[in-house]
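Removed: one protein chain of the complex. Kept in place: all other protein chains.
Now for chain A:
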Amino acid sequence: MSLHERPSAASVGEAIPHESAALHVTGHALYTDDLGVRLQNLLHAWPVGSPHAHARVTGLDTGAALAVPGVVRVLTAADVPGVNDAGVKGDEPLFPTVAMYHGHPVAWVLADSEDAARLGAAAVQVGYEPLPSVITVREAIAAEAFQGAQSTLARGDVTVGFEQAAHVFTGEFDIGGQEHFYLETNAALAHVDEAGQVFIQSSTQHPTETQEITAHVLGLPSSAVTVQCLRMGGGFGGKEMQPHGYAAVAALGATLTGRPVRLRLNRTLDMTQTGKRHPFHAAWKAGFDADGRFTALEVTLTSDGGWSLDLSEPVMARALCHLDNAYFIPHVHARGRIARTNKTSQTAFRGFGGPQGMLVTEDILGRVAPLLGLDAHELRQRNFYQPGEATPYGQPVRHAERMHDLWAQLLERSDFRERQAEVASFNAAHPHRKRGLSVTPVKFGISFNFTAYNQAGALVHVYKDGSVLINHGGTEMGQGLHTKMMQVAATALGVPLSSVRLAPTRTDKVPNTSATAASSGADLNGGAVKDACDQIRANLAAVAAGTLGVHPDDVRFEAGRVFPLGHPERGLDWKTLVHDAYHLRTQLWAAGFYRTPGLHWDRVAMQGEPFKYFSYGASVTEVEVDGFTGAYRVRRADLLHDVGDSLSPLIDLGQVEGGYVQGLGWLTLEELRWDESDGPNRGRLQTQSASTYKLPSFSELPEQFNVGLLERATESGVVYGSKAVGEPPLMLAISAREALREACAAFGPPGRITPLNSPATPEAVYWALDAARTARPAEVPGD
C-alpha cells in the first residue's frame, strides 16, 4: 500500500479524545515545572534584567547578591566554558555585554528558593551606559536599521501590470504583533547525570536545537547532553527558539553547582523576554482590471524583528509566499526586509509570517471592493486561482479546484446570501447598531520552507508480550500529535490502540529532529512512525506466512489478529505471532525515517516548490457593532476546512476551532504596547501581564459556531491521506476582521474605503465607524 492508503478497520480516522485527556482533567499530567518539586536540593534561577532598552553593561558586582541568605551563585559571561550564545545565528549572547531590550537578562542568580533568588537578583549591582534605541518599525525604517537578508519575490513585470489596470490603488498598513500566551510559561530543569552527562527537561518544541545550543554553551559534544520534553502547556511557535537559552542557563548552573537547577519564567518575565509574532508594516500598490481582477501587486513588507535575527528570515519568506493567498496575481513585485529594534526577538508564531502576508492582500481587497463597485466576496471569488495556474514563486497550485468547491459549499451551508439580505435589513432598521457579514479564503503551503527540516525519525518497539512502545521526534504541545502517532502505529501494525504506548520525546531516543513546527508534525513523524511499523510488520509477516502457509504479501494485520487475505477466520492473534517471532530470532523493533519527497527551493531567487501541498479553508463571520462605543460581538462563524482525510477528527476539529479563536484574538483584541516615549521607561513592554494583555475568553466564543471538515479530501503522498492542520485555521479569522469593516462601513454612505487598524479593538472599530458616520457620500465611485 502507498503512504496515503488506509487499511480496513484503521485506528486513524476515529474521533477519539486526546491521549492525555484523563491526565489533563485530573491534574495528573506533568509539565516541566511540576517535576522540580519532586527533586531534593533544587536550585531556583532568577534573572537580572536590564532597565534600559539599549545600554552597554559597564560593570557587574555580585557581592551584595551573594550576601543574601540562600543565594548560592550568580551566573555571568565569565562562567561560560563554551560559546556564549543562545541562538543559531551567533547574534544572541546568553550573557550580553550590551543589553538590547528592556528586561534583557544580563546575569542569572541561583538560590535555595525562588524568593531568595529574586532578592538576590535585585541586589546585583549593574552599571549601564544607555545607548540610543529604536523601538517602532517606522523608527527603524527612518533610521534604515535592518538586519539579515532582504528578499524579493517577483513574477512578470508590474509596470506592464499597472499599465493594463483600469484601477490602481495605493496604501499603507500596520499589522500588530501577538504574544503567544501559552498557559505554561518557559521552563527548564537541568541536572548532571553520571559521568558528566547533562540531562535537561525543557518545555521546548525543538529538543534537538535545545540540546545543540546547550552543548555549545557548555563546550560539550551533543552526545553528552540529553533533552526531554514530556509535553508543553501550549507552544504555538513560541517554544521553537526561545527555550534554548533558558535550558542552557539551567544546565550551566547544574554543571557549576552539582545541584539540579530549575528555571521557570513567571508571566511577566516570559512576556518581557521572549519573542512574539512579528508586527509588520506594508506599503502597497495594487492594480485591477475593469472586472476587478488583479493585474499587478507591488508590496514592500517590513517586519519588526526585534533585537536579534532569530527566525525572522524564514518568517519573511513565508509572508512573501502567502501574499497571494488564494488569488492569481499575474505581475508581482514583493520586497521583504527585517527591522532591527530594541524589543524582544520576534519569532515563530502559528502561521509563521503567512498570516501577515495574507492579511495584506485581504485588507487590500476589503478596502477597495466598494470602489470597484463589487461585493467583497464577489471580488475575492473572481480572483481565485484556476486549475493549472502557478504561484508567483513558480509552484503549480495543486487542487486549485478545491478552493472553488469549498467556497461554494460554505456559502451554501452558511446561508450566506439570505443572511446578506437579513444584515442589510437589520442595518436599515438600527441607526446605532450595525452588523457585518464576510467570507474569506485560506490557502496555506505545507512544509518547512527550509528544505532540510522536512525529515523525521521514529523508534518503535514491540515487546515480547505484544505491547508496543513508540517514540518519535515530534513534541506534544496540545495539538494532539501524540494521539495521532498512536493511531498511526495502531493502524500500521493492525493492533488495537490500547496496545500502543507513547514515550516522551527525548533526544537520546530519536536524534537530529526538526522542530515540531510548520504544521508538519503529523506529516513528518507520521511518515517515520509508519516506516518503522512497516519494517516490523514485514518481519512479522514473514513469520506468519510460514505459520499460515501463504505468501508474506498475503498476510493481513487487523485489530490484533493476523490472518491470510480473505480468510479472517484462519488466523492467529498478534501476541502469539510476536511470541513466536521472538523465538525465531526476529527483530521486533525498528527505527523509521521519512523525508518529504519532491521539494526544492532557491531562497535567494525565491523560486521553486517549497510546499508539498496546500491546505484550503474558508470562513463566514457575522458581527454586530455598537455605534456608541465600537464594542462588538461575533454572532456567528461558519468554517469549512480541508484536513485531507482526517487522522483524528476530534483533534482536528479542536485545531480548527482553536486556530480561529486565536486568530480572532490577534486581529481584534490582543494589543502589544511598548513605551515609545523618550521617558525613562522607553522600550518597556506596557502590556506585560494577563491584566493588560487580553486574550479571547468565553465572551469571544462566537454565539453560533459551525465547523466542518471538507469531506472526500484524500491527500495522496501524505500519511493515510491526511493534511496538516496546526496553522492554516488561524487565518480563517480574517473574515471576522472583514465583517467588522463591513459593519463600520454600514454606519456611513456606500462606495467608500473604510480603513480599519489591526488589531481591530473596540477603540479601532470606533474610530473606523466614526469616520464612516461623519463621511460625506462618495462623489464618484471608483478611483
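Definition applied: contacts are C-beta pairs under 8 Å (C-beta built on N, C-alpha and C of every residue); 3 or more make two chains touch, one makes a residue touch a chain; residues count from 1.
The rule is simple: contacts and distances are computed from a predicted model.
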item	value
Which of "ABC transporter domain-containing protein", "GvpL/GvpF family gas vesicle protein", "Hydrogenase expression/formation protein HypE" or "Xanthine dehydrogenase, N-terminal subunit" matches, in UniProt, the chain that is not displayed	"Xanthine dehydrogenase, N-terminal subunit"
Residue among A:T58, A:S498, A:Q587 or A:S689 that touches the chain left out of view	A:S689
Residue of A:F416, A:Y632 or A:Y720 touching the missing chain in the full complex	A:Y632
Touch with the omitted chain, as defined above, among A:T295, A:T361 or A:Q479	A:Q479
Hidden partner interface residues of chain A, rising order	17-18, 20-31, 33-34, 37-38, 115, 118-119, 122, 180-185, 231-236, 266-268, 430, 432-433, 477-480, 624-626, 628-629, 631-633, 650-651, 653-654, 657-662, 669, 671, 673, 686-687, 689-692, 694-701, 705, 707, 761-763, 766-767, 770
